[in-house]
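And now, chain A:
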Amino acid sequence: MAPLLQVEGVAKSFRGLRAVSDVSFAVEAKEIFGIIGPNGAGKTTLFNMIAGAFRPDRGQVQFDGRDITGFRPDKVCDAGIGRTFQIVQPFAELTVLENVTVGALHAHREVAAARLAAADCLDLLELGHRRHMHASNLTLPDRKRLEVARALATGPKLILLDEVMAGLRPTETDRMVVILQRLRAEAGLTIVLIEHVMRAVMALSDRVMVLHHGEKIAEGKPEAVVRDPAVLTSYLGGAAV
Partner candidate 1 sequence: MSLYTRLLGDLTGRGLAALAGFVVLLVALPSLVSSYIATVATIVLYLAFLGQAWNLMLGIAGLLSIGHALFVGIGAYASAYLFAIHGVPPLLGVLAGVAIAVAAGALIGYLGFRFAIGGVYFALLTIAFAEFTRIMVDHAKFLGGTEGLFLPVSAASRHGFDLLNLRGSPEMFYYLILALALAALALCRWLLTGRTGYYWRAIRDNPAAAQALGVDVFRYRMYAAMISAGMAAVGGVFYAFFYNNLFPEQVFGIERSIELTLAPIVGGVGTLFGPIFGAFVLTPLGELFTAGVEWLQTSGAIGRHVKVDGVKPLFWGIAVAAIVLLRPRGIWPWICDRLGLVKPPSERS
Partner candidate 2 sequence: MELATSRPRRRAVLAGGVAALVAGAAPFNIGRAQGSKLKVGVLLPKSGLQAQIGIDCQRAADLAPALLKSKGFGDMELVLGDTETNPQIARAQAEKLIDQGIHVLTGCFDSGQTLAAAQVCEQKGIPFVVNIAAVPSLTEQGFKTVFRNFPTGPMIATDAFLLQKEMYAATGKAPKTVVLMHVNDTFGTSQADAITKLIDKFDMPYKIVERISYDPAARDLSAEVRKGKGTNAEAVWFISRLNDAILMTREMIKQRWEPMGIISSGPGWYEGQYMQALGKHGDDVVSLVPWYDPNKPMSKALVAAMQKAHAGLTVNTNHAHTFEAMLIIADAYKRAGATDAAKLIAALEKTDIKDNVTVGPGVKFDEKHQNPKTRCSAVQNRGGKNLAIFPAEAAETKPVWPMTPWSKRA
């Protein structure tokens, strides 16, 4: 069977600066796939190309058997990919529940049904008690959770998580790891995540890909990748081991 997400040789430059060059990878259904790399490695650019925020200069994105290269973000969402933003983008004037309802309306036409589904998503992310707060009043970790809840509410097959653990305390990180694992197990969700928190990456990922200067330098099981000499020298730095 074909992989759920297949990225083929995508590349993107900004003003002559190469952000991503010829990256290919594939993610199987129900897999958790980690993307790591130093700042400026092109991880978020890669996400933006999958999610439709940028059109790749070259290459193809296949999802669920369809070519979605260059789709608008809302069409990518229609295809079944949810995403979060590295810099959180809440709807500041809306309450937490309303924020998530916007996402849920993608899966439910009726507002009442969407609100119920949204409430469930919030409970899942342990945000239920904050549902009537305005999004602008949330703490940063809660906003990260809100991002995930909102993306989940659209009912995606695959979700792109961009540094949702950043700023979380270790116990909170562990909670998030459990939540994501449950999502995969119970809802059959496929997850692609960009993450700096190695503890979470190692705990969650089935496979990991390493980007450096916009290029893929390694891919494989987490344990194997962190021992890869190329990764060690370029990313973790030789002295780290």
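With respect to how the candidates were assembled, all candidates are chains of the complex that A comes from, given by their letters.
Everything that follows uses one rule, which is that a residue touches a chain if its C-beta (ideal position, glycine included) is under 8 Å from a C-beta of that chain, and two chains touch if they have at least 3 such contacts; residues count from 1.
Since the structure is predicted, the reported quantities are computational estimates derived from the model, not experimental observations.
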item	value
Complex partner of chain A (touching, any copy) among 1 or 2	1
Complex interface listing, chain A residues touching candidate 1	51, 53, 72-74, 77-78, 82-83, 85, 89-95, 97-99, 101-103, 105-106, 109-112, 114, 132, 150-151, 153-154
